[in-house]
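Dropping a structure here in structure tokens format, bear with me for questions.
Complex shown without one protein chain; remaining protein chains in place.
Every chain is named by a letter (A and B) in the order it is written, and numbering of its residues begins at 1.
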Amino acid sequence: MADSAYALRASAASPWRRALLAGGVALVLLAVCSVVLPTFLVNNLIRAFLYAAVALTVDLLWGYTGILTFGQSAFFGIGAYAAGLIFTHAGFSLPLAAGALVAGIGAAWLVSRAVGWLAFYHGASPLYASVVTLVLPIVLVQGIYSGGEFTGSSSGLSGFDSFDIPLEAWFFIAGAFLICLAVTAWMFVRSDAGRLLVAIRENEARCEYLGIDVSRYKARLMDTCAVIAAFAGFLFACVQMVVAPEYAGFVFGTELVIWVALGGRGSLIGPIAGTMLIDVGSAYLSGNLPYVWTLLVGVAFVVVIVAMPRGLAPVVAIGARRALPRRRRADAEPVVFAVAKAREHGGAEEARPALSIRGVQKHFGSLKVLDGISFDARAGELLSLIGPNGAGKSTLMRCIADGAERSAGSVEIGGTDIRTLAPYDCVALGIGRKFQTATVFESLTVAEALRIARHRVAPPSKWQRSPVLELPQPALDVLRLTGLDRMPGRECRYLSHGQKQALELAMVLALEPRTVLLDEPTAGLTKQERTQIGEIFVALSSRYRMCLLLVEHDLEFVQQISSRIIVLHQGRIVMDGGVDEVVNSELVRSVYAGESHAAAGTQEEGRA
Amino acid sequence: MLNLGLDVATTAAILFIVSAGLLMVFGVMKIINFSHGAFLTVGGYASVIVAHLGLAWWWGVPFALAIGFVLGIAVERFIVRPLYARPLDAILATWGLGIIVGQIVTLIFGRGVQMVASPVEGAIPLFGVQYSAYRLILIGVALVIALALGWLLNGTRLGLQTRAVIMNEALARGLGISSSRVRFMTFCTGAALASAAGCLITPLASVDPNMGVPWIVGAFMLVLVSGSSLLSLAVASIVLGGAQVLVSTFVNPVLGGLTIAVLAALLLRFRPEGFARG
Partner (left out) sequence: MNAPAIVQVDALKSGYGEAMVLKGLDLRLARGEVMAILGKNGMGKSTLLKTLMGYIRPAEGEVALFGERTTGMPPNRIARRDVAYIPQEKALFQDLTVEENLKLALLRDRDFKALFARIDDLFPFLKDRLRQKAGTLSGGEQKMLLVARALIRQPKLILIDEITEGMQPSVIERLVGILIRERDTAGTTMLLVEQHVRFAFAVANRYAVLELGEIPASGETAEPSAQATVSRFLSL
């Protein structure tokens, strides 16, 4: 087995060159428009630009990451009120303005931390997170109302001084803010790190079991979006010189979601276009038909949610692609796999058991599923867990990989007690878990999925797409054996069932675990695939000295590859020994496959 | 002191009446019906129509029930059913529906605030205190609704099927129960109840196209905290409603309006099942 090192191909044109070019063109266009367009339109567009910036943050949170938030308006309001309050009560000057901006951003960040603590934790439901983001603007607005004279209560604050610059200049500033934000966001979501947003939206549990602290990631994303929204609010207050509670309320918050939904969630350009079109449109049209306009928007919104959840952007995009002349489509940047340097494994590590289970129990109310489970597993062992349905095998697997699952007893991974650690922390201790149903990320490509798996070991770039992906040798072996190494750019949704299983295994191996938990890995595989995967498992334990723990029903498979078998029955270990010992034991036969053999004996005297 | 107690009791009753319909829908269909506010508004305007027609106020209640039920049929069929597998999108679509209803009501009735005369004026003496008669009647109404729903759920075949669907929809279907029919009936009943609630609160508050909106979040939080149990909803109404009254009275009415939402959010953070038996 030679060290495989594929030749590096020349990387494709750097993506951010294109983005910067587009941004530059937009800025020039902006400057031109600022003098050419009529004042009424310029006024509206300034507002629309800033709203679009906030809508962009909603798209990042909801469209990409799946966090439905009604609360971005609150952060916008915080930024606006910071300016309004300081300029009203302390007057206006450049240092004060800087101070107001810092205060607004700081306050928004603090509030976002609080929201993050409430809404994003291991096991939180997405519905609850949305509820918290709904309550936030309500609380904020009520706070403003109760502020009396100081906050201007329901009438808001107005008439304060601000920067003395012409409207055209504000047009350029607001537009530039939006363009810079859009370019940065675009580069981020296309980067390797940005793909994690989609991964979280599609399969949060998988991310956690790949060692990613999803809650912290979401909270940090919300912090960033809160700061951006507050900045937009600050600019808004400076331009309009009026702040009112409506700008911080949940009606505005839901409007943002509506604009994003109509424009096209998860597309960046869709929300920008949607916001600008609707906001500017309503400025012109709602004068004539006030309620009808809102009614139409409402109807469009409901229709889009029910029938076209991706919004109108994809429809437009398909139309545009058909209308524009055919260009040679740039290939998705090719990704090349290379071997990662193996981490050093000291001899001392092999002396300690890879897994040490003592007295583990699990009960659901009065139902005892696991009772007094104790055993050690060492590096290089291929340990199979067998037993009838309901014996507790899958429960045991969960208790090993998630510190919060078990009701009693202790689990040590590589000598460290996992106490109540969450799955992503258990992964850090060296354990990987492969689920029974292959859970990969449908919208991502093979290479992107594997890169997410390397997140803990090799944090991806936040603005670039690397053309090389380094993987440990065992993962590369799996990819090569199943042909996946030749399709790095294929989206996971187009893989066959067996290929998805192999990809998930490669993702788990990419974590460089010392222990791998495998939950019915052969389910749904063809005979050939079973043989292949059996060979892989044997290689993992014997050549790479991993400890493998398998839950399996296919006893022939178990017999062929295991070095040791543990038999579980009604939550207890009834037998723990070598393959021959267990296979030939009478106790096991009677417990597990027993009836079929006991029947063979009694059939002669039994009824026909 | 007695006044305070009565305030708590009547507030709890009103909260229960407003939230019961939402609870039914959430328990069976596991989605939050954000158009609940729109149904409240529709019920409120049912009272207005009844007043215009010169009928006694009480006619508003069956009228509101009927309109709510019929509207519920259309909403369930075209908006809720297609979104069964997408609960977050269902929240958005029903919210959008709320906007649509609000605008249609505005187009028909105008933006103005209307007042509907209370059917029972004045206060009645109770243990030495004068208390609003209508509010006291609402306690009775809440009890009637609770008993009626309880009977529907526990004493009828449809109720048994509904409880089965709440517990295990797949198993219920395997026994021959049409879960889509159960969901349909539940939604229409919840909508009708919301509409009736809107009618019932008109003597206490003004009627305008957005009258439902302030109630949504409070009802929503109460339902989340109650899971799918009517009993939990009653308990939550009393506890959280009581907290709201206490805060409004002793601290600040504005903060009082926030109490339910904030307390419920904190409660759910530490005990995701809320008041329901875990």
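Simple rule for what comes next: a residue touches a chain if its C-beta (ideal position, glycine included) is under 8 Å from a C-beta of that chain, and two chains touch if they have at least 3 such contacts.
These numbers come from a predicted model, not from an experiment.
Chemist: Given the contact rule set out at the top, which of the displayed chains would the hidden chain touch in the full complex?
Modeler: Among the chains that are shown, those touched by the missing chain are A, B.
Chemist: Of the listed residues B:M167, B:L231, B:V251 or B:L266, which contacts the missing chain in the full complex?
Modeler: Per the contact definition at the top, the residue touching the missing chain is B:M167.
Chemist: Using the definition of touch stated at the top, determine which of A:D59, A:D223, A:E255 or A:D554 touches the missing chain.
Modeler: Checking the options A:D59, A:D223, A:E255 or A:D554, the one contacting the hidden chain is A:D554.
Chemist: Name every residue on chain A in touch with the hidden partner chain.
Modeler: Contacting residues on chain A, toward the hidden partner: 388-390, 437, 496-497, 500, 520, 522-524, 527, 553-555, 559, 570, 583, 588-589, 592-593, 595-600, 602-603, 606-608.
Chemist: On chain B, where is the contact patch with the chain that was removed from view?
Modeler: 157, 160-161, 163-164, 167-168, 170-179
Throughout what follows, only the chains that are shown with their structure count from here on.
Chemist: Which of the residues in chain B end up touching chain A in this complex?
Modeler: 32, 78-79, 82-83, 86-89, 91-93, 95-97, 99-100, 103-104, 106-107, 217, 220-221, 224, 252, 254-255, 257-258, 261-262, 265-266, 268-269, 272
Chemist: Mind listing the chain A positions that touch chain B in their complex?
Modeler: Against chain B, chain A makes touches at 68, 118, 123, 125-128, 130-132, 134-135, 138-139, 142, 145-146, 254, 257-258, 261, 291-292, 294-295, 297-299, 301-302, 305-307, 309.
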